[in-house]
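The complex appears here without one of its protein chains, the remainder shown in place.
Think of it as A, B and C in the order they're written, each chain with its own count starting at 1.
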Amino acid sequence: RDYHDPPPAPLLDMGELKQWSFYRASIAEFIATFLFLFFAVSTVVNYKEPNYTDQCSRVGYLGIACAYGGMIFVLVYCTSGISGGHLNPAVTFAMLVARKMSLIRAAAYMVAQCLGATLGVLFVFAFMYADEQQNSDGVVNVVSRNYSKGAGLGVEFVGTFVLVYTVFSATDPKRNARDSHVPVLAPLPIGFAVFVVHLATIPITGTGINPARSLATNLIYRGTAEAMDDLWIFWVGPFLGALAAAVYHKYILRAGAVKTLKSFRALGSFGSHPPV
Amino acid sequence: RDYHDPPPAPLLDMGELKQWSFYRASIAEFIATFLFLFFAVSTVVNYKEPNYTDQCSRVGYLGIACAYGGMIFVLVYCTSGISGGHLNPAVTFAMLVARKMSLIRAAAYMVAQCLGATLGVLFVFAFMYADEQQNSDGVVNVVSRNYSKGAGLGVEFVGTFVLVYTVFSATDPKRNARDSHVPVLAPLPIGFAVFVVHLATIPITGTGINPARSLATNLIYRGTAEAMDDLWIFWVGPFLGALAAAVYHKYILRAGAVKTLKSFRALGSFGSHPPV
Amino acid sequence: RDYHDPPPAPLLDMGELKQWSFYRASIAEFIATFLFLFFAVSTVVNYKEPNYTDQCSRVGYLGIACAYGGMIFVLVYCTSGISGGHLNPAVTFAMLVARKMSLIRAAAYMVAQCLGATLGVLFVFAFMYADEQQNSDGVVNVVSRNYSKGAGLGVEFVGTFVLVYTVFSATDPKRNARDSHVPVLAPLPIGFAVFVVHLATIPITGTGINPARSLATNLIYRGTAEAMDDLWIFWVGPFLGALAAAVYHKYILRAGAVKTLKSFRALGSFGSHPPV
Partner (left out) sequence: RDYHDPPPAPLLDMGELKQWSFYRASIAEFIATFLFLFFAVSTVVNYKEPNYTDQCSRVGYLGIACAYGGMIFVLVYCTSGISGGHLNPAVTFAMLVARKMSLIRAAAYMVAQCLGATLGVLFVFAFMYADEQQNSDGVVNVVSRNYSKGAGLGVEFVGTFVLVYTVFSATDPKRNARDSHVPVLAPLPIGFAVFVVHLATIPITGTGINPARSLATNLIYRGTAEAMDDLWIFWVGPFLGALAAAVYHKYILRAGAVKTLKSFRALGSFGSHPPV
């Protein structure tokens, strides 16, 4: 055992508010989430030819999945050294639950992410002439007609689970000890996780797995009341999926369960072999 | 020669059954194979537009290949430190043949993989409304009308051969000694191997190269008796391909053959230069 | 703090002109930019079937994005050890602003890049029979009819910002100290940044983010006066985006701002606690 788990982060750490690194990290989350949504949603609004004359040239769902996954790879690579590179309130929530960041920092990140995402989508909306906006189906997150609301919630849950599971696997101190350069490589599997979840779930929910993304697109592009109605699915599903991944990583993979069991057994063994 | 081949794993090691790491690894295989099939088959059932109105937007065979290969990259990355990241009875079989794991552990992995795969496919089936299920062609593994059963078997054999060959190359102790961080990078070529085998063989067999995948999809989605009839191809082909890759790696690439030859020669040399 | 920022490069360093490495680097930029444009524009001129009979076989916008991003990954990998692997006047400009290269070297690179790009596009033009040239829409950089000139400028600004931000992140001495092999991995996120910017902005401006590319294609393939008219957008946008990324990296992420603030505070503190 040649690694150390860092001590749990305090829930409230007022000292952070005096550090430039705290503000810098929040700014980095804001800028990166802005760039993420700007390029991803720009891809979505143009993913198909409006007039169906040359439809095969456009990037389609595969291009959308590449845009989301590719931007996450690039931006996590760029910001991981500054803020950890979350760009996603569900990831930040998982890090809070795992006691890897304080409540204050988590709140600041989530606000920065939601603001950055909204600004990014707003830029895409403002850049495009109004009469082209009808091409923007696929931007908002809604549950497809072929699936129930429950299925949509389940898909968001499992999609966020696999993303956060990858994040935990990539940033595990045990892994870092074994392979000293994992932090450098971590953004690649994280980006791929986002990519494959999009491939699978764009036709089901439009793929949220990021509450800031769903809030921003549904806020700016909502054409119907339905878009706003489904929004809770894209907050509850990802947060529950992130929570499940944190629990799975801590109690199954990092053997939290067996440690509890062992300390129990040790107690029993102490009881049965009492020192005289 | 600055590396050591680990000693062959015992076939039966009852001590494993008392270790948490044994159960943890089996759980990790179960969860990862569940996630693998859930996202891959979700992609397949939606790979094309049901009504052909906007068919070019969907991800097509290229997206299916990306889903299978991408999920394998992500999930092998996440689970390699826990269970080795097989997610495939053919890979587990190859590791057993190469004496890298005990028979007990191999059996537990295979059961976990088949259960996880079946549950993953079941979730996809249950999530989608029944009247959309006719869109699910391409989910099950059958030999295409343009190919004979023998060709299908051959394709499964060669496809699994290249996958297991990549796994052996990536996890070779000789390689680890030379390039200390190969384990970190191994999931990428393994994922790419799965990707390119899918590109080449989706139109031939739907691409099995993973008996747990074929069992699960054919079990849940079989519409015809034919699907069940072909299932043996997707167990025999991959197991034979895995066996061939293990033999090729051990006796050709790792020079097992020449060592046998040399010890034979040494014997002859001993006979011709006897000590007086 | 276990790293050193290298001292700022002198603006004028006549000694460089006597070094072979200066000429070698300029030649490498010339050859690499030639190869970049040759393969990228070859992909563009054939991205769709001219007669629409089998249009879905062609690579489409997704293939164009892969060609630009993939070539940048390969060529930055090949030339980073020789010239830094810019292949783009906007990147060279950012490096000049950040005082990482002299004015003389920056000027030589930019000339080499523009010459190489023009020669690369000229080869594509010369190779193809004249009656196929009408297929070459999408080669030149113009603002699409659905967007205003201002939006086109904004898109070029943000696209170059994310590219140069990635370049700075990948080559930061602080990062190098922490992860000793980042230079090896840097080309991958840089290539992906180019890829995703293309996915998002091909339908808007044809994607410039590289003034040498825009100059070369518009020079060789301009069919209309409009193509030449828009060219300023593809020089001003990228240079401003590169400048913004350099400022963002230096004053926010590398805490230049807080250092200035601290030295100001230190002064104030000095004033309020005067030595007696």
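Going forward, contacts are C-beta pairs under 8 Å (C-beta built on N, C-alpha and C of every residue); 3 or more make two chains touch, one makes a residue touch a chain.
Treat the numbers as computed from the prediction; the structure is a model and nothing was measured.
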Selected residue (touches chain absent from view) among C:Gly116, C:Gly138, C:Gly152 or C:Pro187: C:Pro187
Full-complex contact with the absent chain, from C:Phe73, C:Tyr109, C:Phe161 or C:Tyr221: C:Phe73
Residue numbers in chain B that touch the chain omitted from display: 47-48, 52, 55-56, 58, 60-62, 65, 146-148, 151, 154-155, 158, 161-162, 165-166, 169-170, 172, 174-175, 178-182, 185, 188-189, 192-193, 195-197, 199-204, 248, 252-253, 255, 258
Contact footprint on chain C, counting only the chain that is left out: 20-21, 24, 27-28, 31, 35, 38-40, 42-43, 46, 54, 56-60, 62-63, 66-67, 70-71, 73-74, 77-79, 81-82, 123, 126-129, 132, 181, 183-185, 187-188, 191
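To be clear about the criterion, only the chains that are shown with their structure count from here on.
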Furthest chain, CA centroid comparison against chain B: C
Same-site or different-site touching of chain A by its copy chain C, using the half cut: different
Distance from chain C to chain B - Cα centre to Cα centre, in angstrom: 41
Separation of mean Cα positions, chain C and chain A [Å, integer]: 29
Residue numbers of chain B (touch at least two other chains): 56
